[in-house]
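Removed from the display is one protein chain of the complex; every other protein chain stays in position.
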Amino acid sequence: METITKLKPILRKFMDVRSRSEEICQPLEIEDYVVQPIVDVSPPKWHLGHTTWFFETFILVPNFPSYEVFDPQYNFVFNSYYETIGARVIRTDRGNLSRPSVSDVYRYRKYVDGKMAEFLNSHHMTHSIIPLIELGLNHEQQHQELLMTDIKYILGHNPLFPAYKKDRKKETKTSDEKRMLHFSEGIYEIGFEGPGFCFDNEMGKHKVYLNDFAISNHLVTNGEYLEFMEAGGYSDFRYWHADGWNWVKENSIKSPLYWHKIDGKWMHYTLGGLQEVDADEELCHINFYEASAYAAWKGMRLPTEHEWEAASSCFSWGKRWEWTNSSYLPYPGFKKEPGAVGEYNGKFMVNQMVLRGASVATPLGHSRFTYRNFFQPELKWQFTGIRLAK
Amino acid sequence: METITKLKPILRKFMDVRSRSEEICQPLEIEDYVVQPIVDVSPPKWHLGHTTWFFETFILVPNFPSYEVFDPQYNFVFNSYYETIGARVIRTDRGNLSRPSVSDVYRYRKYVDGKMAEFLNSHHMTHSIIPLIELGLNHEQQHQELLMTDIKYILGHNPLFPAYKKDRKKETKTSDEKRMLHFSEGIYEIGFEGPGFCFDNEMGKHKVYLNDFAISNHLVTNGEYLEFMEAGGYSDFRYWHADGWNWVKENSIKSPLYWHKIDGKWMHYTLGGLQEVDADEELCHINFYEASAYAAWKGMRLPTEHEWEAASSCFSWGKRWEWTNSSYLPYPGFKKEPGAVGEYNGKFMVNQMVLRGASVATPLGHSRFTYRNFFQPELKWQFTGIRLAK
Amino acid sequence: METITKLKPILRKFMDVRSRSEEICQPLEIEDYVVQPIVDVSPPKWHLGHTTWFFETFILVPNFPSYEVFDPQYNFVFNSYYETIGARVIRTDRGNLSRPSVSDVYRYRKYVDGKMAEFLNSHHMTHSIIPLIELGLNHEQQHQELLMTDIKYILGHNPLFPAYKKDRKKETKTSDEKRMLHFSEGIYEIGFEGPGFCFDNEMGKHKVYLNDFAISNHLVTNGEYLEFMEAGGYSDFRYWHADGWNWVKENSIKSPLYWHKIDGKWMHYTLGGLQEVDADEELCHINFYEASAYAAWKGMRLPTEHEWEAASSCFSWGKRWEWTNSSYLPYPGFKKEPGAVGEYNGKFMVNQMVLRGASVATPLGHSRFTYRNFFQPELKWQFTGIRLAK
Partner (left out) sequence: METITKLKPILRKFMDVRSRSEEICQPLEIEDYVVQPIVDVSPPKWHLGHTTWFFETFILVPNFPSYEVFDPQYNFVFNSYYETIGARVIRTDRGNLSRPSVSDVYRYRKYVDGKMAEFLNSHHMTHSIIPLIELGLNHEQQHQELLMTDIKYILGHNPLFPAYKKDRKKETKTSDEKRMLHFSEGIYEIGFEGPGFCFDNEMGKHKVYLNDFAISNHLVTNGEYLEFMEAGGYSDFRYWHADGWNWVKENSIKSPLYWHKIDGKWMHYTLGGLQEVDADEELCHINFYEASAYAAWKGMRLPTEHEWEAASSCFSWGKRWEWTNSSYLPYPGFKKEPGAVGEYNGKFMVNQMVLRGASVATPLGHSRFTYRNFFQPELKWQFTGIRLAK
């Protein structure tokens, strides 16, 4: 084998991304890899297996003639939403599968990584395959963020509140003065324009017409949100969408996720364990309904994703996924790719809201100002926040 | 009393609209007024009471000093989504209420109509109240369309398939040649610009930038949709949104609403009873998922609501509510009115898709090319149809 | 037609029972006949149709050659649990059926009653058919009691609390001194022994061995139950079965059905409207879990059905169906009849508890000390009460 410095850049990137997923899981007990407390949270071992299955299924099987599948049953276990590839395990069942074991999954990763290294150094590797490998790596980076959010959910819903890492350092706070940034009406250009990787849903740089708008240079802080809570925000229907108000009442919601009032003090579960809520820190773990209600209470609104993108070079972002008031819909000229890869994004373009920016859980190098994240409006286990507009 | 010709136009309009609601119910048996087969379908007597409650609560009580409420309990029974006005009957419970009886509801209508006539002829009536009366009348017209769709659902889900009107005349079919209309990219103006009535969600005429697009001058017919069905459209996930595909599988959907395959022939329930499906007639009663899947199967797409509005003067519309690929979101500068009336539209601006046009069930004079109708993507009991774009 | 005095006794009894069902419904509005607020409560018009369908299906169709079915669709609508006879309307859907109308149902009754009169006077009528007619009449009497309980539920869950009969006279209260009746251990005989009608589940008079027991000569009163409520009975798990405790917590139960605390006073809906709870009256509308918890709180227990039957000649009964601590199971030698009639009782012999006695809603002549009524332990809309034992 050649020395590491002589490896092709794609292989080095491949190894970097792949090892990062395992680093994220390094503080876990084996038991933490297995559970699925709610349908939206997948067991960590499933993430590790599923991202591996992607390379096996879409790169090695079709392109590397000598490749032998690690275990033919794994397609059934680690497939997610790719209807094209075969019957999948019903998503709610992931948390019931004690096998394959965690060590089996790591052996699977090692096997596939070894074969990928062989493949990338072989004459079977061609330029035309690079985009699919890039997609696989970006797919794995998405799952790295999900690993972080899912691990937080699993540990943060355990009555023992175990820390992920005891010595986790605090987030730095923004020190800029808080103000509104003003933008004038006119035509703006939106969407990704190469070079480099982007998802299909960002493609098609296109013109949009925006009206005058203003957008905050800051995210809403815990302290600001506490004012809303203390002003009775969770018990006044006027600030809420009808669906949001139903959600509040049916679930008796009174605070962001992970917040607990203990002996009169607001605490929240963090990856470092249970800590007192810091009023100056950026608010986290609220859903679209809460973000909208807060904005309405302030007499403002959430930005659209177009406004956010047009303004994004004028403020700092990347700590919280920022809810926008835009539904997740196709850009003009959007086309699904043929085959299983085409299931990636288009089929989710209904019933979801767009989030922009990135979060403290987003892998380095996996954020762009054109990136379109999306979730259902009731979900709040991602590292989500609020930026106001008017 | 003065003769009818001397009545102010607003009173004449009031009486026209009010009596139209009762005409719609004229063919019903008393029992038909009472049932609520699904949560989205309200009992006809509830529609008759609720629209009356609107005038009592928002016009008479605050503006007509001598007015005495017909029955103080009715606020509890006939309020719908107006959280401001007091506790409401849980919506799913409407179909459990045998009282107030149908004749009570008609007495309620007569009482309120009489008082409204008195009021409109009194010195308490001022110009500033007209917009709210207009809103009440447009509100009642919306419920007239719901009366038609809910009556169809109630009778069409009865195993005896009773006709609403035996002698209902057939819809006329469009005879224009079918073709795509082409529009060039550029800035278009969208939204209502007076004079006359519009809902708050249409307001704020504003510019949008559209890319080149083409839109059909025809609605999709039953025959065209049958081709999709026969080509296996309902069993190929590739054409469907993920949520749509789940909906198809969970509900074993195989056809539009009201369609039944009987002795090898496709029949459908119409207001005139069970009839054979006419291949040339415009398709009706499909939801957003079905509309999208059909468009995907044709290699096309649904128009956005902006495209539809920009092109609407170039084709004939008004037979089916046409699903667009636009989510129901606020126009730039949208503001909720203060108070209960402000709950009208804004709080529904999430999780719904926009429909444009109007339908055979829409009251005369209650359609505009700027009108924004909206429903959840899975609903199909409205008179909905498909117009393709690309 | 012959005069009424010359009619055979069976015809007179038939007419008596049949007309009694219609008398019960006489105070109803048409709308009250239609609704089904919960799955256990059937619309009154369904009871009227279903009991008629029984005679049409089991007497006239097989035995009266000239009989023509009133409407072949009615089998589908009015069949209940008789799987043998064909597909049935799903029970939860009964409340969605506005047709057949109430007047259609009365025409159906009139038609079938007329044909039954013809049949009973014809030579087709034989002695072997009498038991089935008796079963049909007892079946209708059971539905008369259900009519009363279902009407009470429909009116008692309407926010207007309409009275069934304004001038309903109060129940008389028992004036006997309250005491425990003691019985010695030994063999007792249980079960029906002719002559006369009984249901299949009462048959097979047989010996049981009972231990010493004591049973109260009184039913528990509202006042006694209020002591339990005020002592925190609904919030102390120790008195409850595990399933009962879950039921209390999930439904936030705090009182018997129909009870409402209004301005600090306990009121309850009665067939005469909303009235103050009378402490001396026999408690009504509690389920098995509540009956058991009350008994446990008193340091006593519910009687078994055997104890109840053995002791029943020594106390007065008939105001409340009395929960026993016996599950509904077959007597020794129980045999299902062949055919649809055999579905009558045996198939319910699991997951239900036996009630003994009768209630104020039981038709005259439809009670026996061997009668075995049965319901699921969570149900409380019947006129149920508590008799203690130890």
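Per-chain residue numbering starts at 1, and chain names A, B and C are given in the order in which the chains are listed.
Simple rule for what comes next: a residue touches a chain if its C-beta (ideal position, glycine included) is under 8 Å from a C-beta of that chain, and two chains touch if they have at least 3 such contacts.
Quick caveat, the model's predicted, so the values are computed rather than measured.
Undergrad: Where does the absent chain make contact, in terms of the chains shown?
TA: A, C
Undergrad: Decide which residue listed in C:Ser42, C:Asn201, C:Ser216 or C:Asn325 touches the omitted chain of the complex.
TA: Touches the omitted chain: C:Asn325.
Undergrad: For the full complex, which residue in A:Pro159, A:Gly196 or A:Pro338 touches the chain that was left out?
TA: Looking across A:Pro159, A:Gly196 or A:Pro338, the contact with the absent chain belongs to A:Pro159.
Undergrad: Can you say which of C:Cys25, C:Val77, C:Met125 or C:Val208 touches the chain missing from this structure?
TA: C:Val208
Undergrad: Among A:Phe14, A:Tyr33 or A:Phe348, single out the residue that touches the unshown chain.
TA: With A:Phe14, A:Tyr33 or A:Phe348 as choices, the missing chain is touched by A:Tyr33.
Undergrad: Touching residues of chain C against the unshown chain: what are they?
TA: Listed in rising order, the touching residues are 81, 83-84, 185, 187, 206-209, 211, 237-238, 240-245, 288-289, 292, 301, 325-327, 329-330, 332-333, 347-351, 353, 377.
Undergrad: Suppose we count only contacts with the excluded chain; which residues of chain A make the list?
TA: 29-37, 45, 73, 76-77, 89, 93, 95-102, 154-155, 157-160, 162
By definition in this document, only the chains that are shown with their structure count from here on.
Undergrad: Make each chain a node and each touching pair an edge, then name the shape: line, ring, star, complete, other.
TA: Contact pattern: an open line, chains touching in sequence.
Undergrad: Let me have the rounded angstrom distance from the C-alpha centre of chain A over to the C-alpha centre of chain B, please.
TA: 38
Undergrad: In whole angstrom, what separates the CA-based centres of chain B and chain C?
TA: Measuring from centre to centre gives 45 Å for this pair.
Undergrad: What are the residues of chain C that contact at least two other chains?
TA: none
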